[in-house]
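Below is a structure I'd like to ask you about.
Only one protein chain is missing; all other protein chains are in place.
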Amino acid sequence: MTEKNVVTAIHDALHDEMAADDRIVVLGQDIGVRGGVFRITQGFIDEFGDRRVIDTPLAESMIVGLALGMSLHGLLPVAEIEFADFIHPAFDQIVSEVARMRYRTNGDFGLPMVIRVPWGGGIHGALYHSQSIEAFYAHVPGLKVVAPSTPADAAGLLRSAIRDPDPVLFLEHKKTYRLVKGEVPDEPFTVPIGNADVKREGEDLTVVAYGLMLHQCLDAASRLEEETGMHAEVIDVRTISPLDKQTILDSVRKTGKAMVVYEDNRTYGAGAEIVATIAEEAMFDLDGPLLRIGGPDVPAMGFAASLEHAFMPDTDRIYQRMLELARF
Amino acid sequence: MTEKNVVTAIHDALHDEMAADDRIVVLGQDIGVRGGVFRITQGFIDEFGDRRVIDTPLAESMIVGLALGMSLHGLLPVAEIEFADFIHPAFDQIVSEVARMRYRTNGDFGLPMVIRVPWGGGIHGALYHSQSIEAFYAHVPGLKVVAPSTPADAAGLLRSAIRDPDPVLFLEHKKTYRLVKGEVPDEPFTVPIGNADVKREGEDLTVVAYGLMLHQCLDAASRLEEETGMHAEVIDVRTISPLDKQTILDSVRKTGKAMVVYEDNRTYGAGAEIVATIAEEAMFDLDGPLLRIGGPDVPAMGFAASLEHAFMPDTDRIYQRMLELARF
Amino acid sequence: MATRVGPETSHEALGLSPDDLLAMYRFILSARLCDEAAFRLNRQGKAPFVVPVSGHEGCQVGTAYALQPGSDIWLPYYRDLAVVLVAGFTPKDIFLGLFAKADDPSSGGRQMPSHWGSRRLGIMSHSSPIATQIPHAAGIAYAAKYRGEKTVAACWFGEGATSEGDWHEGLNFSGIHKLPVVYVCENNHYAISVTQAQQMAIENVADRAAAYGFPGVVVDGSDTLACYAAMKHAVERARAGEGPTLIEAKTYRFFPHTSDDDDRSYRSREEVEEAKHRDPLLVFGRYLTEHAIADAGTLDAMEAEQRAEIDRQIDEAWSAPDPDPRTLEDRLYAGGGE
Partner (left out) sequence: MATRVGPETSHEALGLSPDDLLAMYRFILSARLCDEAAFRLNRQGKAPFVVPVSGHEGCQVGTAYALQPGSDIWLPYYRDLAVVLVAGFTPKDIFLGLFAKADDPSSGGRQMPSHWGSRRLGIMSHSSPIATQIPHAAGIAYAAKYRGEKTVAACWFGEGATSEGDWHEGLNFSGIHKLPVVYVCENNHYAISVTQAQQMAIENVADRAAAYGFPGVVVDGSDTLACYAAMKHAVERARAGEGPTLIEAKTYRFFPHTSDDDDRSYRSREEVEEAKHRDPLLVFGRYLTEHAIADAGTLDAMEAEQRAEIDRQIDEAWSAPDPDPRTLEDRLYAGGGE
């Protein structure tokens, strides 16, 4: 075990996978001598060379389409989109091509490939460096979408993603990069795609979250325990698609109360599916209202600190809603 | 009043608006001499000329970006995307540019423009001529998304969309184009954006739908009445964003039972938001489970008739679930 | 500016034997006959959707024949019936797709007809959205080069496809890395109804190659040997590590865009009839007779035999099983259903 932040955990896992398998190549903007704007590929160009560490032109659709072609011809590409906000030009390649290759060929072709994407707010990124994009892609059959929130999960899920026979969209919350630290096993362990994780056990209510919000929920949960002695069970979704309904429903059936917290625009967001799933499958086990906390329905957050702060669901607001629900 | 099918209703409304206001231009692929692949702009090129009826190159991102520029400089563009399946290359222009212009300029700029998109299945379109796209765009703040299901609503909502000071994504279900006929007022009436419509009144359960599914739900509802004497209230969402919660919640509070039907892939689909909204705001008024019927989570429908049929939620399946719920 | 290749007079100079020429003619003929049969089946209500090839067979066979089946990679688009025949599809494979049968090698009846794909034959699956396969070709070529193979990736598309951003992005990357890829534009001057003049402000698509740092070549698409010559040279350059080539074959589509299209609204019958004077089947047939590779009788016999063979394969395809609706959710992910 070694304590690492999220950036280091991802850097090390990616590095070790590349060292072990030369079919793996990384491609993206500024990932070479610059080491990536978030330093995930720091030093890679010197160790693996520019044939395996490819600084691409400024063209996201091409980056994804190129990775697809590489995957079709025996490589294991790990593409980086510089910011989640800039993945939109690649929407057609991801939705029409990457996600559908296996299905449209009736299983004749498969596409092992990973698209790494730094997402999320709280870093003064304003409208175009703060977006959440999971709702768009979780809805796309054929694509797996993971969003780890801790260094260990990031490392373990990245290894699973690289070894997965199908395409994986790998979401890394920018604010957690250096903020969140934790113990990471030194051996090449994996965390399975498709399993949510109970990050904190409790019996009074269930709180479902992912990304930065998971940590805010954990903080609110500790405060709830300190101030009221009540225990929130906090579930880290980890894999947004396919969604691990079982873990969520088991917890809700146990606590009888549920709330879902996410940073993205609230309406038609990923949290809607989680709430809808609980409502459809566990409504009669509930003894309290079903709550959802999401970001306001405006395009991401403003640059001004006052606007960014007003956008992000904060620990205090989450705590207050937890309290109401627990007391209900 | 004149009886028209959906194609004629849209053709006539668009024609009359263009005749009345020469700021309106239409642009898209094959909309000129070809009259559009679905004949919506039949004859326009002769009447309005090629400066107002623009056959564009094969580039959807450009079509939307071009329309944005036209709107910024005083025109009222109505862009056509040939099939909803081909709007994906324009995702960035729609999400990052069109939807955000007013917000990002703090109201300094506004973008009156319409993007017309034929969507949906049941026409032997296979994986890439059958898709539903509403879930992707309903989640985008700043963009209005409408999906009429009848000739009158199509005409009235198109006029509202063209006159709206903000961008509107106008979804036309391909299967309804010639299948659905109805009386359309001859005067230039409008149907307000943002209002759902109770297409059939009832007290035993509430059924929420849009697009082709609305008609299947109406058929199932008549059968329910004939065979059991029970009455389903069928709500046509009409505007997917902003969602008319009030009309839906009022009905659910009245009937105490609700089901949501949509053609798109079920998981993380638009129906999830509707179910979640009902669960959050009316759970204690429910005296039955909350049901959702959606398409399977595979990329659209296969070309083989057997696969297409297996994909589409059909009237019989809808009827059976209605029956269960009504009897609950 | 793009260079011009052809007219090609001697097949010997190209290293093509009489057998090669007859094989090429057979492919052209077979594609033409498949087309006619498909439209016949469409009228009979047995084939709901047909994408014609007629008019394009010469440039398709000419370019495809210069590749190495088994090792080179094919990225065709829906118009490329003749390309996939050269790549190894049988007429039966074509009709299994047309009838959307369970054994359709491209998609098991999931995709529309003419959306080709076969892992075994190295034909990369493509979708309906235009030009998305261009960056795929670059990625495949990059992987082939990375792995030290001599593989060449060839990618076909229409002139309308050149307007999509993906086309620009893919060619740009290919040029930067001097990848072993050949881009073939089948310029038939229409994108459904949109004319070339509405599509671009230039006369030759091939001139765009200069924007990406590699050569562009214009060739007469009805001259099969000229197309072969241009492709042969491009493939050699690619194998030698000299990078991509953009070949533009000027051609014409004899039938409507698809069986759903009505082309009378956008082009005159005279224009269509005029174009048929340069029918690649006639042009190449004439070459064979003039060079005494075959006489008219041989070619007629070949046609009769092909017709019978194709009809036989159509019957086999027609009687094949439809996809089982219970497989609807299979093969979305690895291991998902057998």
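The chains carry the letters A, B and C, assigned in the order they are written, with residues numbered from 1 in each.
Simple rule for what comes next: a contact is a pair of C-beta atoms (placed from the backbone, for glycine too) under 8 Å apart; a residue touches a chain by one contact, two chains touch by 3 or more.
The structure displayed is predicted, hence computed values, not measured ones.
In the complete complex, the residue from C:D20, C:D207 or C:D322 that touches the missing chain is C:D207.
The residue from A:R52, A:H129 or A:K257 that touches the chain not shown here is A:H129. Listed residues B:R34, B:H88, B:R104 or B:H215: the one in touch with the omitted chain is B:R104.
Think of the hidden chain as still there; on chain A it touches residues 29-30, 32-35, 37, 55-59, 61-62, 85-86, 88-89, 124-129, 296-299, 302-307, 309-311. Residues 163-169, 172, 175-176, 178, 197-202, 207-208, 210-214 are the ones on chain C that touch the missing chain. In the full complex, the hidden chain is touched by chain B at residues 25, 51, 56-57, 59, 61-62, 64-75, 77, 89, 92-93, 96-97, 100-110, 141-142, 144, 165-166.
Everything that follows uses one rule, which is that only the chains that are shown with their structure count from here on.
In whole angstrom, the spacing between the mean C-alpha positions of chain A and chain B is 31. Taking each chain's centre as the average of its CA atoms, chain B and chain C sit 37 Å apart.
Across the assembly, chain C contributes 107, 109-111, 115, 127, 129, 165-166, 332 as residues in contact with two or more other chains.
The set of chain B residues touching two or more other chains comprises 61, 85, 88-89, 127-128, 297-299.
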